[in-house]
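What follows is one structure encoded as structure tokens, with my remarks underneath.
A single protein chain has been removed from this complex, and every other one stays in its place.
Labels run A and B following the written order; every chain starts at residue 1.
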Amino acid sequence: MLSYLVRRLLLALFTCWAISVLAFVIIQLPPGDFVDAYISNLSASGSGISADQAQQLRAEYALDEPIYVQYWRWMRLMSQGDLGMAMEWQRPVTEVIGDRLWLTMVVSLAAVLLTWIVALPVGIYSAVRPYSPLDYLFTLLGFLGLAIPSFLLGLLVLYFGFVHFNANIGGLFSPAYIDAPWSWAKVGDLLKHLPVPAVILAIASMAQAIRIMRANLLDELRKPYVVTARAKGLSEWRAIWKYPVRVALNPFASTIGYTLPYVVSGSIIVSLVLGLPTVGPLLLRSLIAQDMFLAGAIVLLLGVMTVVGTLLSDLLLMWIDPRIRAED
Amino acid sequence: MRRVGDVRTEDGGRKTEEGRREIGSDSGIGFDDQTSLLRPPSSVPSLLSVRDLKTYFNQDDGLVKAVDGASFDVFAGKTLGIVGESGCGKSVTARSIMRIVDRPGRIVGGQILLRREQGGQMTEVDLIRLKADGAEMRAINGGEIGLIFQEPMTSFSPVHTIGNQIVEAIRLHRSIDKAAARARAIELLKLVGIPRPEGRIDEYAYQLSGGLRQRAMIAMALAASPRLLIADEPTTALDVTTQAQILDLLRDLQARTGMAIMLITHDLGVIAEMADDVVVMYLGRVVEEGEVDDIFHAPKHPYTRALLRSIPTVQSTPRRKLPTISGSIPHPYNRPTGCPFHTRCPDFMPGLCNVYEPALATVGPRQEAACFLYPEVRVASGVPDPPGHPGPHDGEAR
Partner (left out) sequence: MADRTSFQDPHAATLTPSPASLGPEETSGPTAPAVSVPGALAPGPGPGEPLLTSEAEERVAVATQAQLMWRRFRKHRLAMVGAVIVILFYLVVLFADFLAYANPEASDAQRGLIAPQGIQFFHEGKFLPHVFALVGKRDPATFKRVYTVDPTKIVPLTFFAPGFDYRLFGFIPANRHWIGVEDANAEETLFLLGTDLEGRDMWSRVMYATRTSLTIGLIAVVVSLVLGVVLGGISGFYGGVADTIIQRIIEILRSIPTIPLWMGLAAAMPKTWSIMQVYFTITIIISLIGWTELARVVRGRFLSLREEDFVTAADLVGASQSRIIFVHMVPLFLSHIIAATTLALPAMIISETALSFLGLGLRPPAISWGVLLQQAQNVQTVALSPWLLLPAAPVILVILAFNFLGDGLRDAADPYA
């Protein structure tokens, strides 16, 4: 088990490094460099800088240096907590991102938890009682969940909420709490608004998780050890819960590890549709404005947080049942 | 074909040796002291009586009559062998008895009568009438009837130790604490011949060899001292040497505890070695039933005869084609009308065998068959005598 832990940790670290490289590539992609963009941004608002000033900026940001030097510089700055300047906002990136990153993870984690809590019993039921009316219902819902992309679902939910309930379902806070400092009341408000985006995000991954659980359990239910358990005198559900479910949980748990990145990805677009104060809208804005430091920082932070989250969930699973890992 | 020097005692099989504890000596095993070597007269009650069992599977493509009217008896201390090809319904019969038939299978008719002790008295309970998942059936499964089958590897859960699973089997039927159950589990493992049981008990199934796994499965099936052990192809997945050891073990356990064994197999050699009585099944029906000697030396049903003929022996003529049974087993959705075997029967009588269904009738002192060749069967089924086959009272003294 220890070797597994070490391997996971090393892989996580390596992944984070890979993300930083990818994020940096994104920063560098648009034609021209930071100073060019800065100048064009300034000129849009009617001001400008002299050629000398531009040259000075370039030297300061080491923009004339080869790329790996720039990368190294960027990493160094970041490790000191300086994520650079968001050009469009004229404020440090950390300030602009603010709470949004945390909120993104909160929404994503809520969606992942929801997926697990729902997919497991539904998948088990569907496998044990196939072709029953409930199973057909679940299959239908599952297909709908698979077929409707989350952002479209968000659109539809918003539309129906608006037209039929005359309510704006979007957003994570009531107007009163949006700019308020954090308090328990604010947390409560957040929890009240969390279900809608969490459910919308969860539906797609839930459908997939149910199918996986159902398929795995169906395979296991055909195996002889289930018969042995019943022949011993165990009741049907007890036998199923103790034996084939435990075995089917193995592959299920390993796929679960990839749910978080999927959900975080989805949350970007859904947050745009629902107008959530998370990282999504900010990322889009920064990409369109080619505010690359902001965009790159967001990509990096998102990636790192996702990797950390996945690692924690793996550790949690391992702690809950070491046999899941020992059986690997 | 019976082995010389069988280890059977005259008093019916409860052989004890000094210093050896029997399984379940604390709770006692309720079995009849009146069982004897030969097939007991009908006054001796059977442990388990299956009467006209019908188990059907309602699949998408059609109705499969996996068991279509099977009847037989199992007696304490004796071994009943059920033999037939794959698909003839042997395993489904075993599952039906334990009420663990998989969906979409359902028992649609018949009776399964088990004699058991309830409230200090021996009563007969029809297992079909019980709720499959109810408390009484669950007490019977494992407690009165044990099951072992052919895939010892996949018969144990891969994520639990065998000790965990055996202890569970024990504690489902006896209220003893974990430590006592664990001790008993070790004792059981020792009993079935597993060396170093204290160490093995905490191992997983994949860590044991095939033979040891099968022994462990036997230990688990016997955990609660059942009076009937159903063995569904217990040796098919084993090599010949291990097969012999397992059969020896089963015989030994039977001698010691007096439990009945229902041995399901397609291997006639195993039947010859182990069984006292034999039931031959074809397409879900019992076609012949009798004592093992009679079945092997004087088979009555054409199917049984064909099966025995097709076994290669040392005495067969070399360079001659092995006799086979012509044709192949009909598709379960395409059951032949009348006698299920008539499409492949060398003694097929048109107009009779493909029209009427033969009932199982006594054709010998201790033998029953379901074939229209025999007047007793024709009488029992109420069909006319075909030309060339006089009836029972046509100038023949019975």
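By definition in this document, a contact is a pair of C-beta atoms (placed from the backbone, for glycine too) under 8 Å apart; a residue touches a chain by one contact, two chains touch by 3 or more.
Not measured: the values here are computed from a predicted model.
Touching the missing chain, out of B:P45, B:P330 or B:G364, is residue B:P330. Listed residues B:V67, B:L307 or B:A370: the one in touch with the omitted chain is B:L307. Of the listed positions A:L5, A:L141, A:L287 or A:L317, the one in contact with the omitted chain in the full complex is A:L287.
Along chain A, the points of touch with the absent chain fall at residues 11, 14-15, 18-19, 22-23, 26, 29-31, 143, 146-149, 151-152, 155-156, 158-159, 162-163, 168, 170, 222-224, 250-251, 257-258, 261-262, 264-266, 268-269, 272-273, 283-284, 287-288, 290, 295-296, 298-299, 302-303, 306-307, 310.
Basically, only the chains that are shown with their structure count from here on.
Per-chain Cα centroids separate chain A from chain B by 57 Å.
Chain A contributes residues 223-225, 227-236, 242-243, 246-247, 250, 323, 327 to its touches with chain B in the complex.
The touching residues of chain B, counted against chain A in their complex, run 95, 98, 100, 133, 138-143, 146-147, 149, 151, 154-160, 165, 168-169, 172-173, 217, 220-221, 223-224.
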